[in-house]
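Have a look at this one before I ask anything.
In this view, the complex is presented without one of its protein chains, the others remaining in place.
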């Protein structure tokens, strides 16, 4: 009897089917959901994308960045620059947002990789501050006070007219629906892409580098290249999300677009609460995060205090987060990465 | 002459940054822990003194002596019961726990004191200045700088002249072997963080006397402190002072050119040093 190496589990097969149904529901959501729901979902999906990329960095790459706001802000400003200065349509400009984030990620990595471990974290933060301060000098985009997308650029955005006609909604709602669909596509591509990456040889190498850089080197893994790959990938994805988020907001300022709280602190809390180092973790985390926000938003700073304390408690008592607790109890893996040998004399078994 | 004045002001400002940084450097040197809540703890120290000044009608210079033991106890408890549990080979737990602490602390201060900026009450002394030749120096900046030098001398004495200092260095080298000497590493770490928060209190005094503060300014203080530590070289306290001075001079010179460039110039100076000397100006040999 032949042996096969598989990463599938029965649970993951069921998850695939349920996941497919969920995706279909999410795609058709704008046909029956109100504008508020669509905006909430847009928020959830974009935060999920940011969380997945931060998780790729920290959870898989061991690179704890506190400077992700550099890429969100840079992406957002690149989109505004492309629309306002070059007269491009906002939708294709999202790609430019990713490219712009990628471009500043190169010098960022060059500097930050000179710092080890914990100091890398603050190093990325310093560079994000530098980018913020530089962008605030960019007078044609409003300097420190910021600017808005021109009205005709948002009105004539690709696909908006089609959506208006198809769903019979007004222009503002159609723009939200467009942003939502783009966010959905980005989130699915992100999850799919990261899942694919982790299942390739490169993914295995990544885990090896995180667990032990020296040992990974000795078996021929180029740790420095892996770090660069992860850092640049994550910057590109974060930049895309940044562009998309600010396309929907249509109004930007340096303090908002480079906010460490909005684009890094929240994201870290989402990943830590959900479970760092898993694809499922950020998904759970973003749902918990959204629920807490809905529950506590009226209490202002109590909300952030709660998140901070919750992250501390989780890190101390359940460092693998809510998903870690759940999968420990149930053995459930929706995105199995571990290769398991099956067939022959061996039975499939969890480690 | 204006440039000489600008540079001297920058050097004196560097004293403040060295005070921000000394506690961070101490804690990192002994237990390899980077406390991301360091800046927020400085701001908290300033609020603690504000409360003491307001409630007891004390001068800030007296309030600081009440705040110091309180902050020591806070640091001790924080390290012993929270941060010690995060130490280990994995860098994620200490970073994420102190980051959580930073956000929680900032928002607790916001809840308690609102976002309005505050200032410790000044008196004749704090606004006085002295003329040194053609240059006028504020008494506050001079006091700040002198305090930074004293703190660093004091820490060096503590490290190299006392039994506790020996225990700090031994535990930093090898905690397991240190425990064979009868040292409790957990308590040594707690004491170190306690001392770091005493220095934080001194830094907070000058922060609160020299300028306005509000609950949101902690992270920027953390960044200045961090830059000073990296420029100086990890583990070198005099290097940290020099790092603070470099940031301070870069900021005042930057501000003299264009007021909007003050903060940016400090960061750029940091990046240049990182580019030229990645291990800082005075790196420790065995790191």
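The chains carry the letters A and B, assigned in the order they are written, with residues numbered from 1 in each.
Criterion: a contact is a pair of C-beta atoms (placed from the backbone, for glycine too) under 8 Å apart; a residue touches a chain by one contact, two chains touch by 3 or more.
The rule is short, and it goes like this: contacts and distances are computed from a predicted model.
Look at the chain that isn't drawn here: its UniProt entry, checked against "Amino acid/amide ABC transporter ATP-binding protein 2, HAAT family", "NADH-quinone oxidoreductase subunit H", "ABC-2 type transport system permease protein" or "Cytochrome c oxidase subunit 1", names it "Amino acid/amide ABC transporter ATP-binding protein 2, HAAT family". Counting contacts over the entire complex, the absent chain touches B.
For the chain missing from the display, the contacting residue among B:51, B:82, B:149 or B:183 is B:183, taking the whole complex into account. Among the residues B:107, B:172 or B:252, only B:172 touches the chain that is left out of the figure. Where chain B meets the missing chain, the touching residues are 163, 166-167, 169-170, 172-174, 176-184, 286.
In this section, only the chains that are shown with their structure count from here on.
A straight line joining the Cα centres of chain A and chain B is 34 Å long. Interface of chain A with chain B (complex): residues 58, 62, 64, 66, 111, 114-115, 117-119, 121-123, 125-127, 129-130, 133-134, 136-137, 260-261, 265, 268-269, 272, 276, 300-305, 307-312, 315-316, 319. For chain B in complex with chain A, the residues that touch the partner chain are 28, 32-34, 36, 82, 85-86, 91-97, 99-108, 110-111, 219, 222-223, 226-227, 230, 260, 263-264, 267-268, 270-271, 274-275, 278.
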